[in-house]
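I am attaching a structure below and will ask some questions about it afterwards.
Of the protein chains in this complex, one is absent; all others appear in place.
Right after this comes subunit A.
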Amino acid sequence: MSRVLLFNIIRFIVLITMQVFLFKNMGYYNLATPFPYVLFLLMLPLGIPKWLLFLISFFTGLTVDVFYDTLGVNAAACVALAAIRTTFISITIQLENHETFATPSISEMSFRWFFIYNLVLVFVHHFVLFLLEAFTFNNLHYTLIRVILSCIFTILLILLFSLLFYRKSRR
């Protein structure tokens, strides 16, 4: 329990730091900008209470927003991600009691499951993020191109991180 908490705190600090100081400066023009900090939200324990999940998502987003000077945009995107995450997990996994603190990662789950999980959640996050950033439905195709290209970028980065810390499955 305390180990899970510790890992999550370290993950939060490392990912937010990298996001703010490293990935903020990366991008393909402004078409593809990566947001791999969502990996923190993806890897919160499976059985986390909903209210806590939403609260953490909100404040994680807010933290990034403070650095990006876009107060609320990332927060909203993270909240949307949290909502989809709960739904996705409740549909795909039958939770057993001892798995409450299990982390949804490649090591614990299958690669296929993690990939789809990653894909869906990152897409939702980016879709909400870029739409709110543009704050208009004009030039929707341009916004969608940004969403898709950024998604690809972020997903690749997240897979890279996950594989870096891959350990042989205990399952």
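The definition used in the following text is that contacts are C-beta pairs under 8 Å (C-beta built on N, C-alpha and C of every residue); 3 or more make two chains touch, one makes a residue touch a chain; residues count from 1.
By definition in this document, contacts and distances are computed from a predicted model.
K.L.:
Which choice in "Cell shape-determining protein MreC", "Secreted protein", "ABC-2 type transport system ATP-binding protein" or "ABC transporter permease" gives the name that UniProt lists for the one chain left out?
P.N.:
Going by its UniProt entry, the chain not pictured is "Cell shape-determining protein MreC".
K.L.:
In the whole complex, not just what's shown, which of A:76, A:109, A:122 or A:147 touches the removed chain?
P.N.:
Of the listed residues, the one touching the omitted chain is A:76.
K.L.:
List the residues of subunit A that touch the chain left out of this view.
P.N.:
Residues of subunit A in contact with the hidden chain: 50-51, 54-55, 57-58, 61-62, 70-73, 75-76, 79-80, 82-83, 86-87, 132, 135-136.
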